[in-house]
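Read through the structure below, which is laid out as structure tokens, and then see the notes.
One chain of protein is taken out of this complex; the other chains stay put.
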Amino acid sequence: MAAIRLIIPTVLLALIAAVPAVGGRVPMPKIPAAKGAHCVRPTQWMRRNHMKLLMQLRYEAVHEGIRHKRESLPGCIACHVSRLADGKYPSVKSRKFFCNACHQYVGTRIDCFSCHTNRPDAAYEIADGVRRPPPAASEGQRSGTAAWARAVAMVAADSGSAPSRSGGAHGAKRPKGHRAVNRRGRP
Amino acid sequence: MRNSALPQIACDQDRRRFFGIAGAVALALAPGVSLIAYAQSDAPTSAAASAKTRWGLLIDTTQCKPSCTACVTACSSYNGWKNEGRPTDPQWIRKVQVSDPSTGFSRSVPVMCQHCANAPCVEVCPTGASFKRADGIVLVDRHICIGCRYCMMACPYKARSFVSENLSGQKPWAPRGKGTVEGCTLCVPRVDAGKVPACVEACAREGNGAMTFGDLNDPASPIRRALAHHPAVQLRADLMLDTGVRYEGL
Partner (left out) sequence: MGVIHYREIEGRSAGFWGLVGLLAAFVAAGLTAAWFMEHIGHIITGMTNQVVWGLPHVFAVFLIVAASGALNVASIASVFGKVAYKPLARLSGLLAVALLIGGLAILVLDLGRPDRLVVAMTHYNFRSIFAWNIFLYTGFVAVTGFYLWVMMERRLNGYTRMVGTVAFLWRLILTTGTGSIFGFLVARQPYDEAIMAPMFIVMSFAFGLAIFLLVLMAACKGTGRPLGDATVMRLKNLLGVFAAGVLYFLLAFHITKLYEAEFRGAEAFLLLNGGIYTFLFWFGAVFLGGLLPMLLFWLPQTRRSRVAVGWGSASVVVGGLALMYDIIIGGQAWPLSIFPGMHVSSSFYDGVVNFYAPSLPECALGLGGSALALLLILLALKLLPFLPESLVDESVEPHSAAAGTSTAPGAA
């Protein structure tokens, strides 16, 4: 009996350990390139906080009627989703679909696209569609001070009354402490 | 062991103090940073809905042709819903043929969400997904709709539909999906962009121009002037729901 009690967990552990060994390391996500010159927020900030921004935009659009062209889910899609080599758009389940590239890597499930389309629409296309040089301030982003300021801004956005992640993808109430999501410097 | 624990706490306190200062610096800097970097950022295309406005529709049933379904087709194509004749298919707007059995008097009227001021669907919704915007438009926030269908039980106009199957190819401005309830939005993205609802536009273009859209609170608006001079009724006026959609000639 005692032997069996030892063997079973050992075998299970070995199996679990073997899975990544067989498949190798999970490849780093390949993030499809966007069409526009720069995102609506600094890329680093977006990587951490896009969900907070989306929640706020969602609340404002649905409940208050404040809409944006670029700062909206269709706006994101218009910029971030391109046709693949075969001329088709990536499917919602594909790893080549922008949102999935990371979400599948980190094991996050989103259900935005059971209702929202994941195809870009001409109405939300950025007018010129040409990669423009980044705006003035972001040129300095390579310099040490700007990078430091950016890092500090990220800490600020994450600290204190930052919108709670626990709200998940579902909160409709204006996210608590939504002011932490800076909208063009408005408090 | 006790001794070694002390510096640990001191270290923690130091770390906390550092983060406190960093946070204060960040708070002072952060707005400026994003202001500079995103001065060219995306300005809203619409202002917040305001209670000063109450959007409404006036339907002149004397001008509505029984054979015309321009409003229904326009709604369907703009919002991306399809009626294939099944009882599970959504119908955000429909033409109802009404006749008086004793006199034979008949009318054809489009019926959709009446955008009530005292909407029963809003009252019964357990999560608050069914809500009324400040400007009187009654909507479903599908992000928090759990699909209980109590609003469909409560609506006196049968204005709500339930999505019973997986969808694809939705319109970017009209997201809709399985397991949630939907209905006429008064084409809220169009209204926010300063346009009239798709049905009203189609009625003016292909029909007899039987539909007038406008602000019920504005005494100078065409809808308000028409309502001031012509008799118009609310459907199920006995329920005192104060509907935003009014019918003339019924």
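Points to keep in mind about this one:
Which chain is which? They are A and B, in the order written, and residues in each are numbered from 1.
Throughout what follows, a contact is a pair of C-beta atoms (placed from the backbone, for glycine too) under 8 Å apart; a residue touches a chain by one contact, two chains touch by 3 or more.
If you're wondering where the values come from, they're calculated on a predicted model, not measured in any experiment.
In the complete assembly, the contact with the undisplayed chain comes from B:95, out of B:95, B:133 or B:190. Within the set B:48, B:134, B:148 or B:226, the residue that contacts the chain not displayed is B:148. Listed residues B:113, B:139, B:198 or B:235: the one in touch with the omitted chain is B:235.
Of the options B:53, B:79 or B:161, the residue whose C-beta touches the omitted chain is B:161. On the side of chain B, the interface with the absent chain consists of residues 83, 85, 87-91, 94-101, 111, 120, 122-129, 144-150, 152-158, 160-166, 178-181, 235-236, 239, 250, using the contact rule stated above.
As a working rule, only the chains that are shown with their structure count from here on.
Those residues of chain B whose C-beta lies close enough to touch chain A in the complex are 19, 22-23, 25-27, 29-49, 127-129, 131, 133-135, 139, 141-144, 166-173, 175-180, 188-189, 192-193. Those residues of chain A lying in contact with chain B across their complex are 40-42, 58, 60, 62-71, 74-75, 77, 114-117, 119, 121, 123-124, 135-138, 149-150, 152-153, 155-157, 159-160, 169-172, 182, 184-185, 187.
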